[in-house]
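Of the protein chains in this complex, all but one are displayed in their positions.
Read from first to last, the chains carry the letters A, B and C; within each, the first residue is number 1.
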Amino acid sequence: MSKQKLHLAMIGSGFIGKVHSNAFRQVSHFFDVPYELQLRVICGRNRDKLQGAAAQWGWEEIETDWQAVTARKDIDAVDIAAPNALHAPIAIAAAEAGKIVLCEKPLALSLEEAKSMAQAVRRVPNLVWFNYRRLPAVAFAKQLIEEGRLGKIFHYRGLYLNQSGNDPTKASGWRYKRSVAGTGATGDLLSHLIDLALYLNGPITELNAMTHTFAPGRDVDDAALLSVRFANGSIGSFEVSRYGVGCQNRNTFEINGSKGMLRFTLDDMNRLDFFDATETPDLQGIRSIPTTGPNHPYWQNFWRPGHPIGYEHPFIATLADFLHAWARQEPFHVNFEDAVAVQRVLDAVERSATSRNWVRLGKDS
Amino acid sequence: MSKQKLHLAMIGSGFIGKVHSNAFRQVSHFFDVPYELQLRVICGRNRDKLQGAAAQWGWEEIETDWQAVTARKDIDAVDIAAPNALHAPIAIAAAEAGKIVLCEKPLALSLEEAKSMAQAVRRVPNLVWFNYRRLPAVAFAKQLIEEGRLGKIFHYRGLYLNQSGNDPTKASGWRYKRSVAGTGATGDLLSHLIDLALYLNGPITELNAMTHTFAPGRDVDDAALLSVRFANGSIGSFEVSRYGVGCQNRNTFEINGSKGMLRFTLDDMNRLDFFDATETPDLQGIRSIPTTGPNHPYWQNFWRPGHPIGYEHPFIATLADFLHAWARQEPFHVNFEDAVAVQRVLDAVERSATSRNWVRLGKDS
Amino acid sequence: MSKQKLHLAMIGSGFIGKVHSNAFRQVSHFFDVPYELQLRVICGRNRDKLQGAAAQWGWEEIETDWQAVTARKDIDAVDIAAPNALHAPIAIAAAEAGKIVLCEKPLALSLEEAKSMAQAVRRVPNLVWFNYRRLPAVAFAKQLIEEGRLGKIFHYRGLYLNQSGNDPTKASGWRYKRSVAGTGATGDLLSHLIDLALYLNGPITELNAMTHTFAPGRDVDDAALLSVRFANGSIGSFEVSRYGVGCQNRNTFEINGSKGMLRFTLDDMNRLDFFDATETPDLQGIRSIPTTGPNHPYWQNFWRPGHPIGYEHPFIATLADFLHAWARQEPFHVNFEDAVAVQRVLDAVERSATSRNWVRLGKDS
Partner (left out) sequence: MSKQKLHLAMIGSGFIGKVHSNAFRQVSHFFDVPYELQLRVICGRNRDKLQGAAAQWGWEEIETDWQAVTARKDIDAVDIAAPNALHAPIAIAAAEAGKIVLCEKPLALSLEEAKSMAQAVRRVPNLVWFNYRRLPAVAFAKQLIEEGRLGKIFHYRGLYLNQSGNDPTKASGWRYKRSVAGTGATGDLLSHLIDLALYLNGPITELNAMTHTFAPGRDVDDAALLSVRFANGSIGSFEVSRYGVGCQNRNTFEINGSKGMLRFTLDDMNRLDFFDATETPDLQGIRSIPTTGPNHPYWQNFWRPGHPIGYEHPFIATLADFLHAWARQEPFHVNFEDAVAVQRVLDAVERSATSRNWVRLGKDS
């Protein structure tokens, strides 16, 4: 049972790099993946920090020049966990060198950039780390929707709030600079909501957006409000903010349809709320379903029913699904093309907020 | 459509007297009751306070001698909202005078007293204000149990906590004196739990109890813990305390059966939690059912679905059911005999706590 | 202590008429109001229904011609609980006859109509039944905001969802016809959200709105989404729908400020959530405050701490505050002018939804 080895390089050594390293280490413990991962090199700017991360997670080597990494012959896959502005140059260089490319979200600084990245990776296996799709609760929601349990969809509602913007200790990082981050709350938070909405409810056809920056002198948005229309006839509202005081990491969606309702919040990520409007009226109520099993997505991979998983597990499941899809030559999502669809919405948000007008979204807009 | 008049006297002018007065005033507004209530006389010790209450609620007269009240020919019904030690003398005098008798809980200071009261009222319509049975959520729970929705019952769990004992401003009232109150948390709080348990889960066959008094020098119990066996084979636990810091008025029960679970808390009294263990496993979850309708008990009497009722409404429903039962010559519950059954359990609690032994409960013990 | 009598007429005999009747009956039981209310005449179209309502609530007479009512000399105050299209003609006639005017929300079918009504009642005491301001939780939220507990406000978020539109048994009533209701979810639900937002967070300076009708052939809106800017620099989002399947009556707001957060939901109306961002970080969490006392608004009028009130109690408090204000010659809110401010926002919503543009709100727009 000797598996093919997959030699990895990771560029980035911050928080999300830790999350990716964990996924690389853990994937074979929970999934029977068809490859044996080799953590060859971790790349970043600070040599001391790199040495610490390498020792902690077992990266064999450290490197401070990402171009040296993408040029190496002994690397099969490049994982991008660097600040947003580096996603495009690294992804394109890696793809041109024939590497598998994994990239943290949001994909790019702009729609144009995203498109060129997707073009660059079109011949190599590629992944974007929109991790929330693989939360058991979210994957189960998808299944219930596809079974028709919600009937005709009327409303989609997404909310993602944290309070980082109100915290003076955080507000100086790269996420608050347009040149490095591209956008603020929209790229950071709204991108997650949009990916889930496109996954669960299909394409958005038009939107109206407002963005706002609370901090004087900051050149990225702190908050955004959206009204949208979906191709399936439903309407949607989205709100994101880094000034949602009281919320450390509140990521929620709610979907109302003619036959029922689904509701999720990351604060309670091992559960999914379901309302069945076809039940006899006096027994109707929102039920809180623990999604740790039995029979929920990934329930046999992790723990037992009633034993919660944590923030990192959907990253592990994402990686496992990617490796399986690649081995079977099957399509994998979220790939760069899917992330372009998210970026197209973010781009429309920016245009609508600037023009103060509704913006239509076409497949090629 | 001229209805028979019913001339009422109420003895007591404290908080619960306000609640009863409200029920007398409101019952015809929400229920088509067969009598027209006349609020003739309110009786208490403090003339100023009585005048205020009479003006507020429309009692025609005030009186400071309860024996004068029970002796009056123009009174049809006597409602007892006085401290516990007065329940027996008033109820017996009123019954002997042929009055309808309504009495606040707990019925009596002792089982013996309760039995003599029940004996005294056996020929007159009588009611004990165990109000919680008429909460829509509780009445709906009863209905679901009778439909067999829980299957065979395994567990009954009752908890009633407040923090009054820890509040120096409250601890000097009559409820903290054995001579007036009989017991402490057991009569005040446990009596409610036991009435609901007997109603929802049937007779208790044996119990083991522990009581405790936290405040030095206080001669009533502040808290009690019970383990019980029910006649239906289930086991039960009960806990009450006036030192449940954090809880203003937390009255809960939970019932686990082979086919499902029910859970209620007074903190959220317009809802009932239900778990259906016969549902397909991946859709099982505790559902929170709003019990304001449609089709829930009393839903057409009060407001509309989704419009909550308050603390006072089950008192109104209790009175309405009593008046209807009387008019139809049908049995009404909770009557004095039912309250004797509660008192029998409270008596066993005291004996078990004193003897530190299990106590068996017979029908005639 | 003989009080001045106030002779009332009520026009309307539906659900909200029941709620008003209850307030008229109950106000003197919970508040020491300076007037004695006389329920003289209830007016509607269906004589049988009127007779039932009169018997139930003690209205002395019934009447089917509202113009006869407003013309009567023996009536001091006219309460309007009729469908929206009748608000203006009745209010104007009553005001011209010198009556006190109380009117259900939304005030009018249009901003123009609302202004003319406000003009008509300018010399008589007047009230609009925006009941939610007098929920203890809401009044307490106002108090905390005024104390500066939230600091600088960043976000206001209002949501009001029910599922009436998805219920075929309901969708034929007058609320679904433009000629009688004026609008759909906006007048019915959004008006409540806007009144609370103006009360708690001050004026709105501009907005962008989208409305949607799900039911074919229906000529009122079923849902609306708004993005707004407030004069205090905060931004707001509002969403209302009659297709919020899973929600019987979910009316919520959340306010995020630099020092804290407040959150309310009508599903749990005896509580207010508060987050104190000035607390030491490891003890920060959203606290659920029971607003039944001690020291909360109206807590001495109704029951005891931990004893919940119901849907009807804020109506009673509204009436009590109105009567007191009138007796003291003090301003009362919500009055017709306040309701014009709400209508101004509803008008802007309609204009924005039609034009698909942002609309600015001036004091005189």
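Going forward, a contact is a pair of C-beta atoms (placed from the backbone, for glycine too) under 8 Å apart; a residue touches a chain by one contact, two chains touch by 3 or more.
All figures in this text were calculated on a predicted structure; none of them were measured in a lab.
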Exercise for the section: Out of B:T64, B:Q119, B:S179 or B:S258, point to the residue that touches the absent chain in the complete complex. Expected result: B:S258
Completion exercise
Among listed residues C:N46, C:T64, C:N232 or C:N295, the absent chain is touched only by C:N295
Problem - For chain A, residues in touch with the removed chain - result: 1, 15, 19, 21-22, 25-26, 28-29, 32, 55-57, 162, 247-250, 266-269, 290, 292, 302-313
Exercise for the section: Could you please point out the chain C residues that touch the chain left off the display? Expected result: 140, 271, 274, 281-290, 294-296
Handout entry: Residues of chain B in contact with the chain not shown
Key = 154-155, 157, 161, 163, 166, 208, 210, 212, 214, 223, 225, 227, 235, 237, 239, 241, 243-247, 256-261, 263, 275, 277, 286, 356-358
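Please note the rule applied: only the chains that are shown with their structure count from here on.
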Handout entry: Far-end chain from chain B, centres as C-alpha averages
Key = A
Handout entry: Chain closest to the assembly centre - both centres taken as Cα means
Key = C
Handout entry: Between chain C and chain A, distance of the C-alpha-averaged centres to the nearest whole Å
Key = 42
Exercise for the section: For chain B and chain C, let me know how many angstrom lie between their CA-based centres, rounded off. Expected result: 35
Practice task
Averaged over CA atoms, how far is the centre of chain A from the centre of chain B? Could you give it in whole Å?
Solution key: 54
Handout entry: Shared interface positions of chain C, touching two or more other chains
Key = 247
